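Shown here: the complex without one of its protein chains, the others still in place.
Right, chain A next:
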Amino acid sequence: MADTPSPPAPPRISVRTQTLSGRLALAIGAGLIVTLLSLPFWASQGTIRSVVELCCYIAIAQMWNLLAGYAGLVSVGQQAFSGVAAYLTFVLAQNFGINPFVAIVCSLAAPALLAVPVYALLHRLDGPYFAIGTWVVAEVVRLIFTNLSYVNSGAGMSLRVMTQYTALERNIAICILCALMLVATVGGSYLLLRSRYGLALTAMRDNPVSAASQGVNVGRLRFLIFVAAAVGTGLAGAIYFSSQLRITPSAAFSPEWASIAIFIVMIGGIGTIEGVLVGALIYYFAHQWFGAYGASYLIVLGILTMVVALYLRGGLWGFFSRFVEIPWFPTRRKLEPRP
């Protein structure tokens, strides 16, 4: 390019990507991970069980947030992926004698392999059609497992091999896996969004047509996000059911998993990592305190979701961010002139 007429002198600039609140959040996050790892040595079985549950909610919701919030893929069938990973864990551990904790990691192959044909089948569908398609896939997978005698059909399986470990050993292993899961799903999303691909994902979130016209391969990114979200969701399913020691098709492939993920992301704030954490905490405590009320509790959660969807599009985190900007996971690139 010729340089006539010359543009103004090249500005000296720097680009800031980290903030004080971000550094603080990283330190707190590291502290929480260490606390999670120390749980087996001081917390009660009940506490550990509910913390494991919370970690699984966070992971599943974070994956759904990547899918729906960034890639624009609204899925209501993610339970297909958590279910197949959990089932493969049980099969590898019970029928093949593989160490159950190793089996959890190996089982991630199942959601990854399932995600490829599912995406090939569904990627041409738009918005609500895609959502219904994912739901159908999850139901088909549930029906297959319900009728598969190899996995004991509808009666489900138990993870009896766990009895060879003491409760402490089991808790240590599960807490380590939970910590790894949080680092992979929340930390992984954070790193992804701070990378060059984060720019593309955020651009896609705002306007996919425009993103494609600016050189972003939207189709390939959607595919990669779909597979990554399937694996992350699968990990949560495998950990959750391994800690429960029992699995049935109706529990593993329950649409409730999708409802929980959608609730958490909608309430907390779609398209932000912070929103998922806020939403997961709200769901967790609502479930702990009011879960016993059964149907009326679900009605209240449903109304709450509708109110947020109608009046607070960005969720609670989005509402909060309107007034103060203290991101826990900053992904902004701030341009600053350098003197």
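We adopt the following convention: contacts are C-beta pairs under 8 Å (C-beta built on N, C-alpha and C of every residue); 3 or more make two chains touch, one makes a residue touch a chain; residues count from 1.
Everything below uses one rule, namely that contacts and distances are computed from a predicted model.
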Check: Which listed name, "Branched-chain amino acid transport system ATP-binding protein", "Sarcosine oxidase subunit delta", "Chemotaxis protein CheX" or "Probable molybdenum cofactor guanylyltransferase", is the one UniProt assigns to the chain that has been left out?
Finding: "Branched-chain amino acid transport system ATP-binding protein"
Item checked: Full-complex contact with the absent chain, from A:Arg23, A:Arg160, A:Arg246 or A:Arg333 -> A:Arg333
Note to self: Can you tell me which of A:Leu92, A:Ala211 or A:Ala252 touches the chain that was removed from the display?
What the structure shows: A:Ala211
Notebook entry, point to check: If you put the missing chain back, which residues of chain A would it touch?
Noted result: 1-5, 7-8, 10-11, 13, 15, 195-196, 199-200, 202-203, 205-207, 209-219, 271, 332-335
